[in-house]
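Beneath this line is the structure, given in structure tokens, with notes to follow.
Omission of a single protein chain aside, the complex is shown with its protein chains in their original locations.
Labels for the chains are A, B and C, by order of writing; each one numbers its residues from 1.
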Amino acid sequence: MGRYILYRLLSAVPVVLGITVIVFFIMSLIPGDPATAILGAYASPENVARLNADLGLDKPMVQRYFIWLGNMLTGDFGRSFSLNRPVLDEILERFSATLILAGVSLLICAVLGIVAGVVSAARQYGLADKAITLAVLVGISIPSFFLGMLLILIFAVQLRWLPVSGMYEVYGGRTLVDLLRHIILPATALAAVATGVVARLSRGAMLEVLRQDYIRTARAKGVSETGVIWRHALRAAMVSIIPVLGIQAGFVLSGAVYIEVVFQWPGVGRMLVDAILKRDLLLVQGGVTFVAACYVLFNIIVDVAQSLIDPRIKA
Amino acid sequence: MRLFLTLLFRNRLAALGAVLLLALVLLCLVVPLLPLADPNVTDTPNKFLRPFSEGHLLGTDHLGRDLLSRLLWGTRLSLAVGVAAAAAAAFFGTLIGICAGYFGGWIDNGLMRLIDMIMAFPYILLALAIVAALGPGMLNALIAVAAVNVPFFARNIRGISVGLTAREFIDAARLSGQGHARIIVTELLPNVLPVIIVAISTTIGWMVLETAGLSFLGLGSQPPQADLGSMLGEARAALIAAPHTLIVPGAMIFVIVMSINLLGDGLRDALDPRLRSGALARPSPVTRIARPAPPPAETPARGVLDLDGLTTRFEVGAQVYKAVSDVSLTLGKGECLGLIGESGSGKSVTALSVTGLVASPPGVIAGGAARLDGVDLLSLPYRDLRGLRGRRIAYIFQDPLSTLHPLYRIGDQMVEAIRVHRKMPLAEARARCLDLLRTVQIPNAESRLSAYPHELSGGMRQRVGIAMALVNDPEVIIADEPTTALDVTVQAQVLALLDRLRRERGLSILFITHDFGVVGQLCDRVAVMYAGQIVEEGPTASILAAPAHPYTRRLIACVPELGGGRRQLAAIPGLPPAVNRLPAGCAFAPRCDRARPDCQRDPIALRVSGPRAARCLYPEEALS
Amino acid sequence: MTTPALQVDGLSKSFPVGRGLLRGATTMVHALQPLSLEVRPGETLGIVGESGCGKTTLARMLVGLSQPSTGTILIDGKPLDTSDRRVSSQQIQYVFQDPISSLNPRKTIRQTMETPLRILFGMDAAARTARIHEVFEAVNLRPEFLDRYPHEFSGGQAQRIGIARALLARPKIIVLDEPVSALDVSVQAQVLNLLADLKTQYGLTYLFISHDLAVIEAVSDRIAVLYFGTLVEIGAADRIFARPSHPYTRLLARSAPVVGRPLAPQDTAGAELPDPLNPPPGCAFAQRCPKVSQLCRTKVPQLQETGETQRAACHHPDQT
């Protein structure tokens, strides 16, 4: 197992490196440069050239990439010119915020989605199934940013139950309760689509599994229906649900961009949008590398979880 | 095609989706002809008019433009872009996926690593970067959205292509001289196409959402052109002051995506062959029982297990498959009764019907009784029936690889079989299981307890299956083709084991098989099934020596027997009848060389004569 | 002596397993040990063995669906060149085990049947139709079946279609890979009889692969027994099971269920095959063999004459 994880980690390295190359390439295609972004209306070609030289951006792209790569391998992600601070500091701070948001959303989506899917399958064509199917349909059909705005309008502005934005109160302790109050709305908005997808898939996977011979064996042994569904069928269905959770993790990480904008969540997604708009190459580069590494890591975790739950998969 | 549409519209929600979507598409097509206000004419003094204002059915936006007109034009554009993006993503994704799946090896590896990279890149950022590089505009947004969705198609299609490539018809195509390109296009693609269609139909909605997202971030259509996303984005600032400008496009996106999703689900289901047979319905814990006249719940017992006119059907749509018709059998204490027949003869369904294990839907027990010591199992409440399953009647199934739970250890599965019926300390239960594994001659039984089914060989798995059936000391064991999947040397061992166990423990075994050799070696009595009915029954030796029913005789004759040497076999012409179209009278008559006209007239009764019985008007030899 | 219709010399197949990178050198698994045999024109050679014995691997190499690791295949004394299907398809053809799976579910039977005629022989439409009708008649199928899809057929009918497809190119040799194991017994007899008729009619040579001893005995002239990728015994069909030389053949013959023979375990040591990743140094059957000696555990036995027509790979064969 340890060897397998090491193998997977090593083979993830070229993927992450490849991504950094792609980012570098795409960013170099984007018109505009950081100097323009900094200077704003004062960005005459002359001022821009001067500032670019100050920023060390007058070197050829390939050379800059290797400088960046070399520095990154020693843990130096460079300094963001749009934020005027080390990229790594900024990313580490923001990344935890994104991970908390994405993590809670993923938890909601996993727990709620799977339970809904299982109940739906167990009560196929029953009232619960229809209600869940409908809710799922609404969940996957509504744009997350739209849902987010509606949630703010209803629960924060009208009802004043929950705060509008941010992660903690500006004043006062950064308590868990405070965090939870702030995270409910954005996590709900972010989890909606993923929960729907997971619920649909879980339902399908359960129905598929419930037709299997070993379920008949369980029944022939006299196992109760609860045992059949939650112990025998769900365990087997997890084999096809877990990879989808992995894919949804990617979507949730990505979708966090909208939600972070709408809810002013101090996460890495919003930072990256700003960074792209400001041509802050080093920040984009560092941020995407982190997000990609996180995604790759999560997929490794998914695969390991998969092999733990399914002994047939050799790890 | 008709079947397809029927299936599609049988699903009412899918029909609703299709109708909604069709209405939207039609509406979009006729938009230029409708008497709508110009969507781009501003009238700033009349901005944010509420819905149902004069001249503006849905009100106006922040520049006083007519919302209804913008909504319809916007829907038109958004839908078109969604469809185009889905098509583009499908095309490139399929290309990559099929190539990776078909060629495998390093091509597969390389392509999939590339796809991994794209997937690890947060898709919104990728889209954002693409649009930033190409400049804003609907076309570029389309390219970006299509690009980030290529991996979805590529991965899906690759998975299916890998499976298809391993199928024998691809080998056959290679043997017929087709090149790679031709195989991909003419052999693989037609089989992948339904999947692509389903994937497209389920992703269009997603594409509409994503394009809207990009437009929402200001990277979509160019003003003043309306699309749903940019309408949302423009209205965002007015969320509080004039929510209708936001809700109108938001609701439209919702309706579009929902109707596409509904239709997509419907399409997926209609294209899934398993659904036609209702195979994706959840099987209930007990077979549905619909006996017009329930038999008495308890009668004096003839044997341990008495089947009394048992009738089981499969109802698929309007078709009724009479899998088991009026089967009566008696299994005596300590007896081994063989139930023999070809596939589709109803022997397995008979076995499963005994404790209501036939999957339902589509299975229905339509008549008869299955009595254990005189008590009708099918009249029992579910709790009581469950209490009997595995405790007094245990099953051994055909393929232990699929009938043992693949994800639980052998020991755990055996322990569970004990502990669902009685409280027993874990250690004691494990000890008992270990004991049984030794009884069925599993070497290293201790370590096998913590093995997973796939780690054992076929023979070992079937021994586990037997041990598991024995954990609660059942009175009756129903063995459903327990050796069919095994190699011949292993089969011999398992049969010997079963024979020994039944003699040592006084088990009553209902042994289902298609092999006369096996029956001849193991069973005291045998019943032969054909088209859901018992056609002959009696002591094994006597039947093998002198079969009464022509089917029995000819079945025995057409099976080659070892030591017979090289020879012409006495084949039975024709095929067994489909059980949803059973002929009147004898089901074997059309293939029978002794058939006379009256054979095909009325149902034929089982004629009992001493220990033997046969369902034939003109038996091979008169039963004594 | 006539040139053998098919001659196989030292044919073997091995493939690497395990992921490279961290696992160091990859291990080779030998699916088939070097094997030599001859099939005379017009003969039916039965190949029998249990699952994992390498019989399908052998078949796939013979028709060029996979490349041998070592060894040569000669047909009528000429090396088989499967890269030119125009030639090789007229030499050797293949009938698949699963008749339905070997037909493309989205193509009509006509489309499936026409492909090889068009691609390999460039026949025009009329010639193709004529040829297809001809073979359909030979396998007792009605021409109207041509426009149906595979799922509309029963297993027996589909297997007739598979046989018809193999006949299209007028091959001399047909490799039949478990052609009846997916069929019910009553249908199985029909197909076996059809195969026998076709053989006489077209002067075919069969390589008939099966796990069913009775079936193989009923159709074959000679029978080769495979165990764990090795040819352990070969001999005349009417003698090999009656008087086996190799203990494994004996075990097989005794295990087949025969009415009236009492049930008794033939070997109690467990019927496990050796681990392919860790093959035993000597005879693969040693651990199950009642006659095992120290020699068997260390040295691989070679095929040797054990009777007039029989040869077995055993250090302690029974003479027939």
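What we mean here is this: a residue touches a chain if its C-beta (ideal position, glycine included) is under 8 Å from a C-beta of that chain, and two chains touch if they have at least 3 such contacts.
Everything below uses one rule, namely that contacts and distances are computed from a predicted model.
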item	value
From "ABC transmembrane type-1 domain-containing protein", "Na+/H+ antiporter subunit G", "phosphoenolpyruvate--glycerone phosphotransferase" or "ABC transporter substrate-binding protein", the hidden chain's UniProt protein name	"ABC transporter substrate-binding protein"
Contacts of the hidden chain among displayed chains	A, B
Per the touch definition above, residue among B:L29, B:L139, B:A241 or B:A290 touching the missing chain	B:A241
Of B:T44, B:N109, B:Q568 or B:S609, the one touching the omitted chain in the full complex	B:T44
Residue of A:I100, A:A128, A:V239 or A:I309 in touch with the missing chain, whole complex considered	A:I309
Which of A:A122, A:M149 or A:V296 contacts the chain that the document leaves out	A:M149
Touch list for chain A against the chain that is not drawn	30-33, 35-48, 51, 54-55, 79, 81-85, 89-90, 93-94, 97, 104, 107, 111, 149, 152-153, 156-157, 160-172, 176-178, 180-181, 184, 231, 235, 261-264, 266, 270-271, 274, 277-279, 309
Residue numbers in chain B that touch the chain omitted from display	40-42, 44-45, 47-48, 62-64, 132, 135-136, 218-219, 222-224, 234, 236-242, 408-409, 412, 416
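As a working rule, only the chains that are shown with their structure count from here on.
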item	value
Chain occupying the middle, per Cα centroid	B
Distance between chain centroids, defined by C-alpha means - chain A, chain C (Å)	53
Centre-of-Cα separation between chain B and chain A, whole angstrom	33
Contacting residues of chain B [partner chain A, same complex]	13, 113-114, 116-117, 119-126, 128-130, 132-133, 135, 205, 209, 212-213, 216-217, 232, 236, 239-240, 243, 246, 250, 253-254, 257-258, 261-262, 279-283, 285, 352, 355, 357, 359, 386-391, 394-395, 397, 399, 402-408, 416-417, 420-421, 452, 454-455, 468
Interfacial residue positions of chain C with respect to chain B in the complex	50-51, 60, 63-65, 85-86, 89, 93-94, 96-98, 101-107, 112, 115-116, 119-120, 154, 156, 165, 184-190, 192-193, 196, 211-215, 217-221, 237-238, 241-242, 251-268, 270-273
Chain B residues within the chain C interface of the complex	167-169, 171-178, 182, 186-187, 190-191, 193, 342-343, 441, 443, 457-460, 487-493, 495-497, 499, 514-518, 520-522, 544, 554-555, 558-573, 575-576
